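For this view, one protein chain was removed and the others were kept in their places.
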Amino acid sequence: MKKTLGIGVIAVGILILFPSFYYSKFLINYLTQILILALFAVSLNLLVGYTGMISFGHAAYYGVGAYAVGILLQKYSTSLLGSLGLAVVLAALTAVIIGFFCIRLGEIYFAMLTMAFAQIVYTIVVKWTPMTGGDQGLIGGIPKPPISFLGLTIDIGNPLSFYFFTVVLVIGSFVVCKVIVDSPFGAILKTIRDNSLRTYFIGLPVKAYQLIIFTIAGAFAGLAGALMALFISGAYPDFTYWTKSAEPIFMILVGGMGSLLGPIVGAAILNLLTAYITMYTHLYELIMGTVLVIFILSLKKGIADHFMEKEIFKNWSSHFIKRVRGGRERGSAKID
Amino acid sequence: MRKKGLNRREFLKATAAGSAGLAAGFFWPPKTAVAQAPIRIGFVSIFSGRVAMLGETGLKGAQLAADEYNAKGGVLGRKIEIIHRDSAGKIEEAVRIARDFVVKDKVDFLMDHSSSREAFAVKEVSRDLKVITMVTASETTDHSADPKIWTPYNFRSARQSIHDCCVAGFYAAKIAKEQGLMRWYSISPDYAYGHDSTERFFEFLQKKNPEVKIVGKLWPKLFEPDYTPHITKMLADKPHAFYSALWGGDTVAFIEQALMYGLFEQSKFFCINIADYTVLKALKKVPEGLHTGSRYLKNVPDSPANRDFGDRYQKKYGELPTNWSWETYSGMLFLMEGIKKAKSLEAEKVIKAMKGLRIKAPAGSPDFDGHIVLRDRDHTNIGYAIAWGKTIAKEPYVTDLYYLPWKEILQEEEEWLKKKGWLK
Partner (left out) sequence: MELMKLLDCFGSLSCLTTQITSALILGMILFLVASGLSLIFGVLGVLNFAHGALYMLGAYFTYTLLSIHGNFGVIAILASIGVGVFGVILERVFIKRIYTSPLLYQLLLCYAFILILDDLAKLVWGYEFKSIGLPGAFRRPPLKIFGSFVPSYYVFIIIVGVVVALILWFFLSRTKLGKIIRATAHSSEMVGALGINVQLVYAGVFALGSFLAGLGGVLAGPVRSIYPGMGASVIIESFIVVVIGGLGSIGGAFIGAILIGLMRSFGIIGFPLIEESFVFILMAVVLILRPRGLCGKKES
């Protein structure tokens, strides 16, 4: 834990100090966005990479976080930190409710049910026009009142301060996530990922662990959503649509699901690629698609995993396929 | 996995080198501007997927204007350059692109040709970064009329739904009276534009013809492929007429499906978006006798300027302009004339010059003498030609054109805004 904390502090330090040496509005902008998306991806990887739970509906909590912070600041003029905190709590609450129903299923059905619930959240957001602005979303900008913290007044209205704010919150979240996965709790998550039946037979309440990590993942996704809403000064129904849930999945796949670094790398690379490709052509889909095909066929695992030579998912995924297709099992355990 | 051209180590090295190169090239500060640098316009729109036509035809309209100005030596002695990127309809992408245009590419102006959904988000970039943005596709009235979200940096050359619905409602009221169309339905896409357009149409229709009754409203989702249940519902309820704000491919699909059921024989169709060449050319055979508003037609306005614009566009691109083309073309005209009038590119000066700017344009309606105006109080386009009429199967596709004088349109708009509390 000390090591993690140390790395976290150093990272924060580097990120906060370097603009004094090389200041580029564009770079600050870009980093802020990457950090937020990386947080979203990391939160999902707590489920996918560490616990073996594939969620296709993670955008629901991201969206709840975004809308909550937006509505609270726009309509109720609450304090910034208070709104942020409440947004995270609401996202976690949504995750616990949805998680409760989804946990009962396995694998692919779990994934589809999480997606179904996310679409329900989307529908509520789109239809509840008086509160959420309906399909237009929260337009008109989200105010960012100055924060009074420990006697200091911090105004995050300008891009640089917002960037610092984001750095602290996001790196802080990464540290917390790393502590979680390195702890005994995290070890149990990994055993659940590798073989949930045996874990159950050891006497551990598998479903309880799954629900807890689902909620934690939802909370961090909510934080990411809230930060994004503040960053672009708005919250839109797109934030909860299933295509948004696919984005962190791609980041995890490209970056690697074996670690927390993987999704961060994935977020950075995918965003860089997207920005670059759209600068030069309208055929973004063709180029991105081709890049992905080449990547998948040659690498077959995430980039970070490659460097770290992690093959953790090999065992886990062949179990997955067998369980879903039913049929004969030979030696490997079956769930449900 | 063995050889497949590139083995893993080589691939990774290539990736690492490539990424480093990409990142460096990406973040490298751009070259500093030189005196006779071009006037750069950042054009953000959708160039892929279902509404690729929005971006493609919009860009063509803007580029035509830019080329015409450049042929005459540019504006203030500088050439106009348009850089364009695809947001693919994703709101965060549109915001990112707009931001990058200003912060990285250092454009002088933004042309926001996004759909109404993204336009609200891009507006925040405009407000935040204090950059003049010409909105050329969003037709949602709120965009310029809602004081809570208005910003002086936004200008709109696109048409406004309230103007369209006013003309539509009055036209429909007239026809309803003539033909006894008392029971009405509607079928419009289930999102803000569809709802607003429909509600306002009915408001104006019933204002002019209080005997009209609305007996049903249908809201298929945007880009719905199959309208069968909606069509059969209308067949069962037998309304005399129905209104639709469906647009683009949706209109085409709906008309083809409705024709199979003979729906138009039973109920008169009033559709705001048929008269655009994109729809007219896509229909195998344009059904006759449908009532439609004009989007872009060479004969609306029926002026030499407009017909000439259509010809020039067709000569350059091999196809006829669309609604989006004239909106971006007008947007460029407003912007360039504004810069000329301000004799500067400075935002505050250009804003002042564009407020109330009145220019001659192909879209200018007859009662504005071929001009369009950027209204002072809210920076939105007025004076563009709007007409309703009946479809026929061949050129010019719409006859019996009905115009409503702009004086009346503006009066109705003012009344409506006051009722909404958006105008004092």
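As written, the chains take the letters A and B, and residue 1 is the first residue of each chain.
By definition in this document, contacts are C-beta pairs under 8 Å (C-beta built on N, C-alpha and C of every residue); 3 or more make two chains touch, one makes a residue touch a chain.
Worth saying up front: this structure is predicted, and the values here are computed from it rather than measured.
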Next item on the list: Please pick, from B:262, B:289, B:304 or B:405, the residue that touches the omitted chain in the full complex.
Entry: B:262
Margin query: Of the residues A:11, A:292 or A:308, I need the one that contacts the missing chain.
Written below: A:292
Note to self: One chain is left out of this view; which of A:41, A:54 or A:68 touches it in the full complex?
What the structure shows: A:54
Next item on the list: Would you mind spotting which of A:30, A:67, A:117 or A:231 touches the chain that isn't drawn?
Entry: A:117
Checklist line | subunit B residues that touch the omitted chain in the full complex | finding: 47-50, 52-53, 56, 190, 216-219, 221, 223-226, 228-230, 232-233, 235-236, 248-250, 252-253, 256-257, 260-262, 278, 281-285
Notebook entry, point to check: Since one chain has been left out of the picture, which residues of subunit A touch it in the full complex?
Noted result: 48, 54, 101, 104-106, 108-109, 112-113, 115-117, 119-120, 122-123, 127, 242, 246, 249-250, 253, 283-286, 288-290, 292-293, 296-297, 300-301, 313-314, 316-318, 320-321, 324-328, 336
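To be clear about the criterion, only the chains that are shown with their structure count from here on.
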Next item on the list: Quick one: report the Å distance separating subunit A from subunit B, using the average Cα coordinate of each chain.
Entry: 35
Notebook entry, point to check: In the complex of these two chains, what residues of subunit A are touching subunit B?
Noted result: 24-27, 29-30, 33, 134-137, 139-141, 228, 232-234, 236, 238, 269, 272-276, 278-279, 282-285, 297-300, 303, 306-307
Note to self: Applying the document's contact rule, which stretches of subunit B touch subunit A when the two form their complex?
What the structure shows: 1, 4, 6, 8, 11-12, 15, 19, 22-23, 26-27, 29, 47-48, 55, 84-86, 88, 90-93, 95-97, 99-100, 103-104, 116-117, 120-121, 123-124, 127-128, 140, 142, 146, 148-149, 190-192
